[in-house]
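Questions regarding the structure given below will be posed in turn.
All protein chains but one are shown at their positions in the complex.
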Amino acid sequence: MSDFNIMEDKLSNAQIAWRAAQDIEDGSYVNLGIGFPEMIAKFQPEGRDVTYHTENGVLGFGKAPAEGEEDWDLINAGKKAITLNPGASFFHHADSFSMVRGGHLDLAVLGAYQVAQNGDLANWRVGSKGVPAVGGAMDLVHGAKRVAVVTDHVTKDGGPKLVKTCTFPLTGVGCVTRIYTSLAVIDIEGGKFILREKLPGLTMEALQAVTGATLHTDGDVLDLIVPEDL
Amino acid sequence: MSDFNIMEDKLSNAQIAWRAAQDIEDGSYVNLGIGFPEMIAKFQPEGRDVTYHTENGVLGFGKAPAEGEEDWDLINAGKKAITLNPGASFFHHADSFSMVRGGHLDLAVLGAYQVAQNGDLANWRVGSKGVPAVGGAMDLVHGAKRVAVVTDHVTKDGGPKLVKTCTFPLTGVGCVTRIYTSLAVIDIEGGKFILREKLPGLTMEALQAVTGATLHTDGDVLDLIVPEDL
Amino acid sequence: MDKTISTVAEAVADIPDGAQVMIGGFGGSGAPIELIHALINRFRATGSPKNITVINNNAGNGYIGIAAMIKAGMVKKMICSFPRSSNAEAFNEKFLAGEIELELVPQGTLAERIRAAGAGIPAFYTPTSFGTELAEGKPTEEFDGKMYVRERWLKADFALIKGQQGDTVGNMTYRMAGRNFNPLMAMAAAKTIAQVSELGEPGSIDPQQVITPGIFVDAIVEVAQPQQEEVLVRTGVVY
Partner (left out) sequence: MDKTISTVAEAVADIPDGAQVMIGGFGGSGAPIELIHALINRFRATGSPKNITVINNNAGNGYIGIAAMIKAGMVKKMICSFPRSSNAEAFNEKFLAGEIELELVPQGTLAERIRAAGAGIPAFYTPTSFGTELAEGKPTEEFDGKMYVRERWLKADFALIKGQQGDTVGNMTYRMAGRNFNPLMAMAAAKTIAQVSELGEPGSIDPQQVITPGIFVDAIVEVAQPQQEEVLVRTGVVY
């Protein structure tokens, strides 16, 4: 056990994205936040029919176009060029956020600076310096039936990102229901972190040591197993 | 003067509608209430380009189709068949009432049971009996830049419809800006009836006698002159 | 994600007793007659669903559609704007006999409450009905010197709607003024059931011309030659 090095043996972002993708249900409507969460679409399991929403007003978009084939009127919320799948639709921003706020999405996945054990999320700014920018994050944390986070388990300095109480400015209160980290899969229920899966080489003690609030269990803790070549 | 008979020499509904039509400005967007107000469109003066709105989701409709040529998916708020003018558009009910409430209409014209000197309108029910029905009247009295009323000056019994305070259930508070009656044209300003025009044969005293609140003047009172053959 | 249902009977099979059901249409335009009649058939055959609350602009006309639902005794309550129509005996009789409840809502407020439900807006302020008996008991507030009434969202368990084109993933268009409440109700119900005149594959509707995106539609059934409520009323059809 002692040979597990949290900074070296943790999952890559691609591996975290792969794990998150396994939980996306067939027939679901999903919004993937800009950046890291977008990577999840690449790992959508075969045979699952998933419709992706982007808050600038497109439902049913597909892969990025080949370089040079971009149409810059056809972009996602990250301002990257996209393509359309059959059955896509366009709509204005108020309708788009009606889909978000109105509870029509099955899943939203976001990145995080910090997640608290009560489900509070901080992911939009780390302090008062620089130019603040919020975008759709504060909307996306409300309304989707499930709000999940993908994140490294710890900061670059090794400090916890899963905490008792967020110290960074909040994006939303009590909104996160599941966290996919570089070490574990954790649900938030009743104001507690409930550990569902952890990397096989990692002890409970070691995981707890890099987590800022108590990890509870509720039934078996499964091995978090992902493809190695990601 | 004494030969003027208020019940016999008053304007017909068509004549009232004709007078109201003269004030519809070129280039304006107008909603005409179901029933009597709808008649105004027939008298739209030559050379004025007016776009009619109907709250069930059509802008830019035209005349009724010939009998037998009705398409019952193409109707107005009164559920009468209509036709489209070039440049028409369809939209859903929330967008339609956005046009109303959001101040996008230049003029709405409604009927009335009573209008009070402060602009209160009662036009949706006369008591507590029977089946109540409100439709779009309570919305239409808000938002249009001008809210006008067309009405007989008095009830069938000769009682005043222009009153100090409405006794029937209100449709809207302080909303009416001009009244076209069978005897006069009256503005509402600063909580007062301001007489603008009256039938030439009618004395001020006779008009005041059938009006339930004081008629004020502000400058000349013009003769209310309409085509006789309507 | 094929949302196609092959018959109107199957499409309405899981609406339970006591459900709150939005039904699209304004007068006869955009009224999903076949879905309504399928629901009446189920009630006649099984006694369910009963005690339904219906949300529509009107309260039915003639002896078909919502009027036939009321006549059949399935409807506990109407939430509507204009129940008084030229041919609304079915509702009128029950109402005057005290056998059906009525929540009367101004038309624009009805539309906005439904839209708010779909948009996740629990309450909003409107000038409509301020100072009238329809605002009694509702919070009021002044903004920029004008008074407004606070209204709540209006949700439903089911919506029955009618479109023109549809595709198997639920995208829809509407025919002319048949649009009316249909796209709003599609957003506001937990389950939206749509009938369309033409049902195609995904991609058969230009993405720019979709009026209701498929995310708002749960079940879609083709009714190729739909009946038109107004025509049925005018020809005296009794369902």
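Think of it as A, B and C in the order they're written, each chain with its own count starting at 1.
To be clear about the criterion, a contact is a pair of C-beta atoms (placed from the backbone, for glycine too) under 8 Å apart; a residue touches a chain by one contact, two chains touch by 3 or more.
This structure is a prediction, so every number in the text was calculated from the model and none was measured.
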Contact set of the excluded chain (shown chains only): A, B, C
Sole residue of A:Gly62, A:Pro132 or A:Pro227 that reaches the chain not shown, by the stated touch rule: A:Pro132
Listed residues A:Trp18, A:Phe36, A:Tyr52 or A:Phe91, member touching the removed chain: A:Phe91
Residue in contact with the excluded chain [from C:Ile15, C:Val54 or C:Met176]: C:Met176
Touch criterion as defined above, residue of B:Ala64, B:Leu84, B:Ala206 or B:Val226 at the omitted chain: B:Leu84
Chain not shown, touching residues in chain B: 26-27, 29, 49, 51, 53, 59-60, 84-91, 94-95, 97-105, 142-143
Residues belonging to chain C that touch the chain removed from view: 112, 116, 119-127, 141, 143-144, 146, 148, 152, 173-176, 179, 207-209
Touching residues on chain A - with respect to the absent chain: 55-58, 71-75, 77, 79, 90-94, 96-97, 100-101, 120, 130-139, 142-143, 169-173
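Going forward, only the chains that are shown with their structure count from here on.
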Chain C and chain B - chains in contact with each: none
Chain pair with the most C-beta contacts: B-C
Label of the chain whose CA centroid is most distant from the centroid of chain A: B
Centroid distance [mean C-alpha coordinates] between chain C and chain B, Å: 30
Inter-centroid spacing, chain B versus chain A (mean Cα positions, whole Å): 57
Whole-Å gap between the CA centroids of chain A and chain C: 37
Junction residues of chain A - those touching two or more other chains: none
Multi-chain contact residues (two or more partners), chain C: 115
